[in-house]
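Here the complex is missing one protein chain, while the rest keep their positions.
Going by the order they are written in, the chains are A, B and C; count residues from 1 in each one.
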Amino acid sequence: MVGHAFMGRAHANAFRQVGRFFDLPFEVTPRVVVGRDPDRAEAARRQLGFLESSVDLAAVLERDDVSIVDVATPNDSHAEIAIAALKAGKHVLCEKPLALNLAQAKRMAALAKKAKMQVGLWHNYRRCPAASLAQQMIKRGEIGKVRQVRAVYLQDWLSDAKALGSWRTKQKVCGSGAHGDLNAHLIDMTHFLTGLRFAEVSGMEQTFVKRRRDADGKSRSVDVDDALAFLARFEGGAIGTFEATRMAPGRKNYNQIEVNGTEGSIRWNLERMNELELFRFDAPRDGQGFRRIMCMDEPHPYAANWWPDGHILGYEHTFVNTLADFLRSLRGRKVFSPNFDDGLRVQAVLDAALKSAKTRRWVKVSS
Amino acid sequence: MVGHAFMGRAHANAFRQVGRFFDLPFEVTPRVVVGRDPDRAEAARRQLGFLESSVDLAAVLERDDVSIVDVATPNDSHAEIAIAALKAGKHVLCEKPLALNLAQAKRMAALAKKAKMQVGLWHNYRRCPAASLAQQMIKRGEIGKVRQVRAVYLQDWLSDAKALGSWRTKQKVCGSGAHGDLNAHLIDMTHFLTGLRFAEVSGMEQTFVKRRRDADGKSRSVDVDDALAFLARFEGGAIGTFEATRMAPGRKNYNQIEVNGTEGSIRWNLERMNELELFRFDAPRDGQGFRRIMCMDEPHPYAANWWPDGHILGYEHTFVNTLADFLRSLRGRKVFSPNFDDGLRVQAVLDAALKSAKTRRWVKVSS
Amino acid sequence: MVGHAFMGRAHANAFRQVGRFFDLPFEVTPRVVVGRDPDRAEAARRQLGFLESSVDLAAVLERDDVSIVDVATPNDSHAEIAIAALKAGKHVLCEKPLALNLAQAKRMAALAKKAKMQVGLWHNYRRCPAASLAQQMIKRGEIGKVRQVRAVYLQDWLSDAKALGSWRTKQKVCGSGAHGDLNAHLIDMTHFLTGLRFAEVSGMEQTFVKRRRDADGKSRSVDVDDALAFLARFEGGAIGTFEATRMAPGRKNYNQIEVNGTEGSIRWNLERMNELELFRFDAPRDGQGFRRIMCMDEPHPYAANWWPDGHILGYEHTFVNTLADFLRSLRGRKVFSPNFDDGLRVQAVLDAALKSAKTRRWVKVSS
Partner (left out) sequence: MVGHAFMGRAHANAFRQVGRFFDLPFEVTPRVVVGRDPDRAEAARRQLGFLESSVDLAAVLERDDVSIVDVATPNDSHAEIAIAALKAGKHVLCEKPLALNLAQAKRMAALAKKAKMQVGLWHNYRRCPAASLAQQMIKRGEIGKVRQVRAVYLQDWLSDAKALGSWRTKQKVCGSGAHGDLNAHLIDMTHFLTGLRFAEVSGMEQTFVKRRRDADGKSRSVDVDDALAFLARFEGGAIGTFEATRMAPGRKNYNQIEVNGTEGSIRWNLERMNELELFRFDAPRDGQGFRRIMCMDEPHPYAANWWPDGHILGYEHTFVNTLADFLRSLRGRKVFSPNFDDGLRVQAVLDAALKSAKTRRWVKVSS
């Protein structure tokens, strides 16, 4: 595992836990954690339960006892590390978004295709049981043909003009602000749930607080969006609205998607991630309504691996579920998804929306 | 009152009820209902509690015992009737949207300004107690400076491709579809709650079902939108997203607006119209959360006129509250709002969004 | 109509409105309002839309142009007025609870049975569309055989020890406190929804604030309950819990009932009176959940008489719906319900629970 901050903690937890709750074709050993600073890497090793720490990625990539490389670093190093790992013949798991920009993403996806190792992207919310269930329901036709998507990802941690800046407010490190961080989730979830492909987008961005003090006490310009919204047309006639913001007071992790079809609707919200809302035009007419499905009963996806009916899961379990499926894919012939192609598709939409926001025109999504 | 369909019923109820619940400077008598068909007008008179019916609007406008003309007809006759009434020296109440298009709206507003009678627009949701409270709270600074608006009006009555067409699906009668019908409410509510002015918009529309059978059994083309979404930039830097649709299964009258400010957020939804959700960054930090305010306690707007604490109001009460304020304005010097200027402002945004949807460009909102 | 306070206002509204929204076999004229004080009765007449006012009930009861007597007074005069009206050959509508105690209730019900006029009790919540729908659903077997009832009626207007006392805190006028006022609703709703009959109860009461100042400034002892809860066994093996309180901060009119059957559950809450929650063990297993039914669509009870789909009703409409059914019953042969027998049944449970609270024993419900 390369990187050991917030995302590293979530991934490491998945590596430790996956074998305890899933019946897997082999055992996983969290072996080496790689960082830039030896002391911090060693502290992370102890805390996160790895056997070794290292600051020499190249050396680690040459080892035979390392089969999977997990990229848990900020966005600007995903491409470099993932490419090196693929060239070294490793399976690769990569934090989202796949890359800083479309060009990088294309190179990564092309290489992944040649490499024939399994590559996975940590779009972990796909494996939230309620989201998986939503995908199954849409696929089996419960809401008919999809017409509209309505997705928002609202947070509030930058509402305060005095909140500190960080790498997340620097264009050079993260590419964009709320957009790449949050809209990436919405776009991938839309792909996952509906199977639709974006045709074109019209975006709008805003940076409400133009300068922020960083942790080092210096005030620097904020060159990424605080909020970015866009309209979308999909191939085949469906339409959608998307919005990401870090400035919505009271919304902590309000990642919500509603899908309207010809015969029903579905809604999911990360703040109540164990619940799914489903509406269907089914008989009798006086009994129709959105139903709130508690998605931790035995028939629900992944539920049987965890606790008895009605005992809810939290944020981190989505990573464990993702890892379980990834590990299983290593023994099978099926390509794991989301992979770099999925990441590339997300990146193409992110890029188009950002370009649209800057040019003030509708932009076609490259495919 | 001119017209006696759905809106006429709601207005007539307000005329009958207002004096029972509000202390007014004078008594209101629902005198003449005007229609095109004498039998149907007479039936409406009986049902709705008027003294007379008529098919001769011109004659009614000449009567001295008629002080207020209420325009409750479909959108394509608002301008003609309101203008005639103003010219006859009557106070005018007009159903929304003000007009079929911006040119009409401008003429109406200009005439109203000269006429110096009170003119009112039935943007009734402003006087839902929870919405009035929201406006007061934003005005007194409870959520700080407004940064973002997020408004949707979702219905589902056209989801079924077999649902009948009507005047509401004919461009010639109503100007647009979900847009003029529903976005008009969202735009006026935004004006009312935030005081912001729209600067420019980027829209997208879709007609999912291109032909519908009308009540007469004939299939006709649908030349208005089923759904129209738009991005908005306001003067001063705030941004917003807006969407109206008649194709969201399970959403009956889901008119929802969320406003994010620098210090808090507010959300209101017509489906639970008696509740207001308020979030504030106030101390202590571990007790912050969206609070659900039941807006029918004695200190809430209009509540004291109705029932004891916690006894909720329904749809029609918003009309009664509106009428009460309008009638009071007849004795005062304060200009009633929403009036034709407010309607014109809404129309300008509607027009710009529609134009943008058709030209695929950002369009400035004329002022 | 005898009495013209809060309840009088709600009844008067029903008399004025019922003909505007329902197709009735005859027209209703709100003729005489009867009070104790001539000035206040006259003011009420004007405000509420009656033709005459009077302080002489006996004289009014002799008039031929009065067909229905509506009892809208405090609890201690229900019996006397209703009995006089029945003896005078009038149809009678009576505010709930039917009487101050079981003995009174029995006399009233016996007289009503002989009299053969229609008698009605204003248990208005039965005709809230969502509650009517719940009753229909349970009757047609949607939740199977009922096993458990869980009902609470929570208010908070006496939480403050400084809130004023009134007739509602005097045993002599109202019989009991939260119990007769609020549990009466829960008991009637249970009868209505489930058809179950109470067999025996075990109660507990508490008066948290023992003395209160009245409006006249004098402090008097509070000799009724602030809260009264009871356990119930029904004939046939079902069980239930019931609780009424005026001391639950934040609960304004939280009248909630949940019914669990062998195949499903149903829940209704007056604070969101237009919604009904329904759960059913129906296939497929991964799609089960409580559904929130917005009960103002065309197929729902009473909805077609009011507004288009999704336009909600308020508190007062339950009275109008009740009156409409009562008036229709005058032309039919079907006995209107809830009537004095229903009121007697409620009274029997109220009495048993109160007796149990005082004796600290299970008490059988007389039938």
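In this section, contacts are C-beta pairs under 8 Å (C-beta built on N, C-alpha and C of every residue); 3 or more make two chains touch, one makes a residue touch a chain.
Just so you know, these numbers come straight off a predicted model, no measurement behind them.
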Touch with the omitted chain, as defined above, among C:Thr29, C:Ser159 or C:Ser337: C:Ser159
Full-complex contact with the absent chain, from C:Arg150, C:Arg197 or C:Arg328: C:Arg150
Residue numbers in chain B that touch the chain omitted from display: 133, 136-137, 142, 276, 278, 284-294, 297, 299-300
Missing-partner contacts on chain C, residue numbers: 143, 147-148, 150, 152, 159-161, 202-204, 206, 208, 227, 229-231, 233, 237, 239, 241, 243, 245, 247-251, 258, 260-265, 279-281, 288-290, 360-362
Missing-chain contacts mapped onto chain A: 6, 9-10, 12-13, 16-17, 20, 47-49, 155, 157, 252-254, 271-274, 294, 296-297, 307-317
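Convention: only the chains that are shown with their structure count from here on.
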Chain centre separation in whole Å, for chain C relative to chain B (CA means): 36
Inter-chain centre distance, chain A versus chain C - centres from mean C-alpha coordinates, in Å: 53
Where chain A touches two or more other chains at once, by residue number: 288-290
